[in-house]
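Presented below is the structure to which this report refers.
Rest of the complex left out; these chains stay put.
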């Protein structure tokens, strides 16, 4: 590291610029077959131009980064940092580092990091901020509604940090990180947090009760819901979510179909006065 | 047609563009969240209290949705930017507004599918330009073109929906029998379940599923706020990480 600093071509400003292009354009050109490849390429463009004054090298570099890419954009910007550091090294020692190596690293990291990011950023940070703002809004607090902006704000700076981190760590650190199994442990930890959050959110925001009941002679009417509550509160929503989950496990994640099914079922059950 | 309606419709169209163009990774999506839309429309129409109430209620249905790999199960902003203005105009209550929002949320997700399909052309165009060493085309294809597409695809229909829907919706709502209305209302309470199940399906390693159950029943039995679960969940996750790291060092 130390001996290279005098040769550094990528400045802090370059990193900042690359990150910003990424942050703002990341999903703008998202498409089904290539997802974020175009925005990844665009974000690296300025830095690559600087590293490869020769048009052919530059072209090759751009083509390299038009390959399939998709990850969660906030945590995932660590990959942009790493890529910058790799490209910088490649521009200085072209023979040491092959383009394939860079692609391999990118595609190797994007999957696990998408899992981490989707869990932490979108599955935890976002609903927390939204829930906060919603609670306030529902108690008629106008300012509260604008608390949703905490999420993009935090997201922006976390991403910036990750990008810088990626550049300063470089590929070695990341390689070690993956080898040591640390990555897997991080994913596991995120999985724990994410699942607890989804559980908590489910309990807070899914509501389903039944109005079914029957009446024996000489007795008060017996409500099924009361019996269910006696067994355990929150049983129906829980069973519903479990049902959907296992349906997805078996038949895949057909959101539309499940949605339609639920709406129809709701209306039918409402017709028979069961819900 | 009164100017108030036109103004609100114009705002909604533009705002739908803002929040589906994805300009700003964590920002764009947030701008279209119902709670914020409710507040903004409340300010615009001078019905802040109603706006907050309807926006907040609607938010509950969408706040748990995540979009792994570009799947958009339902579009919160489409739902918000059609249902909230109608509700504010016709005086629908928050519950009915939520019901009303459901189909628009689903239709909105169709727009996303179209956008993601057409966007392919821009990536291909960029690729061809690079081949021809027209390097500047990359950024253009990554920004301006898809944004124009999004504008046409999303701003226009939302604008039109805002202008055409009120009368339509009003007569529709009057036509729906009470029990069906109630059924849709029930569906409204149930729909977030899909988002959560999907998230669990995506995140969830089998061996950690009990944590979902724990999170669920902590809230059920102890009535802890979501933030509380986030705190304890973070602690448990960190402990798992730290102790596993420690083990693997030994």
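Here the chain labels run A and B in written order, and each chain numbers its own residues starting at 1.
The rule is simple: a residue touches a chain if its C-beta (ideal position, glycine included) is under 8 Å from a C-beta of that chain, and two chains touch if they have at least 3 such contacts.
In this text the structure is predicted, and so the values were computed from the model without any measurement.
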item: Per-label copy numbers for the whole complex, where each distinct chain appears once; value: A x3, B x3
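As a working rule, only the chains that are shown with their structure count from here on.
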item: Cα-centroid distance, chain A relative to chain B, in whole angstrom; value: 15
item: Touch list for chain A against partner chain B, complex; value: 21-35, 37-39, 41-42, 45, 49, 55, 58-59, 62-63, 66, 70, 73-74, 114-115, 118-119, 121-124, 126-128, 130-135, 137-138, 140-142, 145-146, 148-149, 151-152, 154-156, 159, 180-182, 185-186, 188-208, 232-234, 237-238, 240-241, 244-245, 248-249, 253, 255-256, 258-259, 262-263, 266-271, 273, 275
item: In the complex with chain A, residue positions of chain B that touch it; value: 21-28, 30, 33, 35-36, 38-39, 42-43, 48-49, 52-53, 55-57, 59-61, 63-64, 66-71, 73-74, 102, 106, 109, 116-120, 122-123, 126-127, 130-131, 133, 135, 138-139, 141-143, 145-147, 150, 179-180, 182-184, 186-187, 189-194, 196-205, 208-209, 211-221, 224, 226-227, 229-230, 232-234, 236-238, 240-241, 244-245, 248
